[in-house]
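One protein chain is absent from this view; the other protein chains keep their places.
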Amino acid sequence: MSLNVFLQNLINGISLGCLFALIAIGYTMVYGILRLINFAHGDIFMMATFFAYYAIALFSLPWGLAFFAAIILTILLGITVDRIAYRPLRDAPRISSLCSAIGMSFFLQNLAIVVFGGRPKPFFRPEFFDQTFVISDIRIQSVSLITPLVSIFFLLILTYIIYRTKTGLAMRAISKDFDTAKLMGINLNQTIALTFAIGSGLAAIGAILWALRYPQIFPFMGMFPGWRAFTAAIIGGIGSIRGAMLGGFLIGLMTIMIVAFFPEQAGYKDAFVFVLLIFVLLYKPEGIFGEE
Amino acid sequence: MKKVKKKEKDYFLFFLKIIAILIVVIFVFIAQRNFDAYVIRILTLCGIYVILGVSLNLINGFTGQFSLGHAGFMSIGAYVSALLYMSPELKEVNYFITPLIWPFSVIQIPFFISVIAGGIIAALVGFLVGAPCLRLKGDYLAIVTFGFSEIIRIIFNNLQSITNGPLGLKGLPSYTNLWWSWGAAIFTIYFISNLINSSYGRALKSIREDEAAAEAMGVNLFYHKGLAFVVGAFFAGIGGALLGSLIMTIDPNTFSVVMTFQIIVIVIVGGLGSITGTVIVATIFAILMEFLRVFESPMNFFGTKLPGIPGMRMLIFSIILMVVILFFKRGLMGGKEFSLKQFIKIFSRDNRVIKEGS
Partner (left out) sequence: MSVLKADHLTIKFGGLTAVSNFCVTVEEGELVGLIGPNGAGKTTTFNMLTGVYKPTNGKVYLYEQDITKKRIDQITALGIGRTFQNVRLFSELSVIENVMVGSHLRLKSSFFQAVFHTPRYTKEDEQIREEAKQLLSEVHLDKFENKVAGSLPYGEQRRLEIARALATKPKLLLLDEPAAGMNPQESRDLMNFIQKIQNKFKLTIVLIEHDMKVVMGICKRILVLDYGVTIAEGKPIEIQHNPEVIKAYLGAEANYA
């Protein structure tokens, strides 16, 4: 493998890693606060691409506006999922919320099949994202360059919100101690809804970038990105935002490099992700940045 | 005096159980002769769902270890048995791209034995999967079992010289009939309900209730959780093997997470920790799955042609699942059983003679 090809893969891996980081944050924030694995997160991701698709195909909005509308809709969807499926079970045993999350994921997938149809749809790719740069033999699609820039921009905003605002402080307080935070007068439901909003919003941004990169959308498309992102969140240490970012990069690079270096084993790349997930859970369940 | 009554009651219960089984046998006998192939197929499917639901309930409901790996065990049962009961000629036809490796390419054994073999290999994998994971709890265990089930699916997709990869196995001989499926279902119910009502069952339930206390009472957590996984995986393997021969075409993606979801729906709606609930819901589920097909095929509605809506069935099931989770938190039976004992209670004047468990 020449240096050029390696660099090309590296850029690809970083850009994919950014996407995983964006999705992983949704998992990690919700888990940090509710101790709940939001199984439906991957499906919220999927819904975002369909929102964007229909905003363009049906309402023929310009792409910028369509993407913005899709992000807003996804945020609303995330908040609705919490309101319907998780909030009524806040005091129920954890197994109930787990069932509810699984049920919600199942529901969203089937809803998408019924409403949008099961067949894959081609995602519209604006010209802006469709250019290919050639820098001394390295061919890079503009999406691969735009993705990290957009991701890093939003991740910085997120870090600001979490560590520099009052809302962020409330979130961190709840994730440290649910009951005490409640006693301290933090509005739990509002803060949790906001968490879902942020998680879903970032997932929507990730989803649109994902669809620009792999322009085919279908109801089950959320599953594998979802699981890889979840693995990223676990590796980084679930509950930790830095961890989710780092884990996302690692997983992105890993999947790209497996395909690049061991093309004949490429079919197993998701198996590798799952093996990694299982190993981390068994031997270092707190991840890189997590607490015991 | 009391002893005599108790003996009498035991015999009476035994007698009732025999009658219940006889009714099923007679029903199957009549059904096999008189019903058309379509109805028989649905009823056969009912039996298979009962096997799958009851075995998953052992792990998730009675032992309280939330597993999402059932589809993986099923696919092992289906593939192992198919590799054993398919004729060498059929294998040659199926494996036209990558030939099947020896010795699978030449062996063929009777259906019954191959189904058992499917169950045993699934149980073995159940143990290998279970052993490292059993110290994980709750949602982490759910993820890991799901991960294993996906790993099995991915491996089966790639292991062409054994599984024929994504092409799957087609034209499997259809051995599974009402007798096989309900025979296996009755055995599953018998085995697992007996297990639940034995000292081992009490140990499993104690793990569900409070792991630390169970351990302090001398229950070996690793052994008992492993036991639940192995037994559950065994019957999942049997169910998968029977399903394979019923639908006659299997590929690795038949046994995706959607399959596990379906079984989870049955177990949760029926009630975690209720065998009768599972049996009832499994039967309703199989029938409803067919009944709801009308939504998915085009239909005439007062002269206007309405197109079918694919995916409608599963959407309806996911809505039912959500309603049950949110409003009937304990499922249909709420961990309780509809039992012959209660049945006697209703018909006996002296209610105090027959007390639960006495």
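Which chain is which? They are A and B, in the order written, and residues in each are numbered from 1.
The working rule: a contact is a pair of C-beta atoms (placed from the backbone, for glycine too) under 8 Å apart; a residue touches a chain by one contact, two chains touch by 3 or more.
It should be emphasised that the depicted structure is a prediction, and the values quoted were computed from it without experimental measurement.
Peer 1: Using the contact definition given at the top, list the shown chains touched by the missing chain.
Peer 2: If we consider the entire complex, the absent chain touches B.
Peer 1: Just to verify: which one of B:V39, B:I97 or B:A213 makes contact with the chain not shown?
Peer 2: B:A213
Peer 1: Please identify which residue in B:A203, B:I264, B:A286 or B:L315 touches the non-displayed chain.
Peer 2: B:A203
Peer 1: Considering the whole complex, which of B:L16, B:I107 or B:L195 touches the chain not shown?
Peer 2: B:L195
Peer 1: For subunit B, which residues touch the unseen chain?
Peer 2: Within subunit B, the residues that touch the unshown chain are 191, 194-195, 198-200, 202-203, 205-206, 209-210, 212-221, 227, 335, 355-358.
In the analysis below, only the chains that are shown with their structure count from here on.
Peer 1: Round to the nearest whole Å and give the separation of the Cα centres of subunit A and subunit B.
Peer 2: That gives a centre separation of 33 Å.
Peer 1: Okay, in this complex, where on subunit B does subunit A touch?
Peer 2: Listed in rising order, the residues of subunit B that touch subunit A are 64, 66, 68, 132-133, 135-136, 138-140, 142-144, 147-148, 150-151, 154-155, 157-158, 257, 261, 264-265, 268, 272, 309-312, 314-315, 317-319, 321-322, 325-326, 329.
Peer 1: Under the definition above, what is the set of subunit A residues touching subunit B in their complex?
Peer 2: Of all residues in subunit A, those touching subunit B are 36-37, 84-85, 88-89, 92, 94-96, 98-100, 102-104, 106-107, 110-111, 113-114, 117-118, 219, 223, 227, 230, 267-268, 270-271, 274-275, 277-278, 281-282, 285.
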